[in-house]
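All protein chains of the complex are present and in place, except for one that has been dropped.
Right, chain A next:
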Amino acid sequence: MNDKTQIAERDQEAIARREGNQPARRMTLMPAVDVFEDSQGITLWADLPGVTKEKLDVKVHDGNLYIEAEAVVPTPAGLRLQHAEIREPRFARAFSLSPDFDTSKIFANLQNGVLKLTIPRRDEARPRQIEVQTN
């Protein structure tokens, strides 16, 4: 594990330098997602490990869906990082939504670090069978 120490230290410096030059832009991770659609609407699953309800922000703005979150992993005092595959605890990802979705009825559920979003289609946009009449 000793050989990992140097790598971790160098990486942290690199991030700090970048933040110093561009204070406005924070480094974020893009969470992995699954996206499914059926006749009712879209179901989206996003991996947000270490994120609690309080640190999760899901919003719709100008037809775009934004998912922003921050992971909080309790660690003991005096921890020295030796090996890090996740370096930034911030997640962010955005999607554009077509107008046939009812953004007022989005349902969000966070469980064990997985966010489930259901985005229903508007009633008038749902597929329906049109009855053919014969005379």
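Heads up, the rule we're going with is that a contact is a pair of C-beta atoms (placed from the backbone, for glycine too) under 8 Å apart; a residue touches a chain by one contact, two chains touch by 3 or more; residues count from 1.
Quick note on the criterion: contacts and distances are computed from a predicted model.
Asks: Suppose you had to identify the omitted chain by its UniProt name; would it be "Cytochrome c-type biogenesis protein CcmF", "Heat shock protein Hsp20", "Acyl-CoA dehydrogenase family protein" or "Na+/proline symporter"?
Replies: The missing chain's protein name, per its UniProt entry, is "Heat shock protein Hsp20".
Asks: One chain is left out of this view; which of A:Lys59, A:His83 or A:Lys105 touches it in the full complex?
Replies: Checking the options A:Lys59, A:His83 or A:Lys105, the one contacting the hidden chain is A:His83.
Asks: State which residues belonging to chain A touch the missing partner chain.
Replies: Touch with the absent chain occurs at residues 1, 3-4, 6-7, 11, 30, 32-39, 42-43, 45, 47-52, 71-86, 93, 95-98, 111-114, 116.
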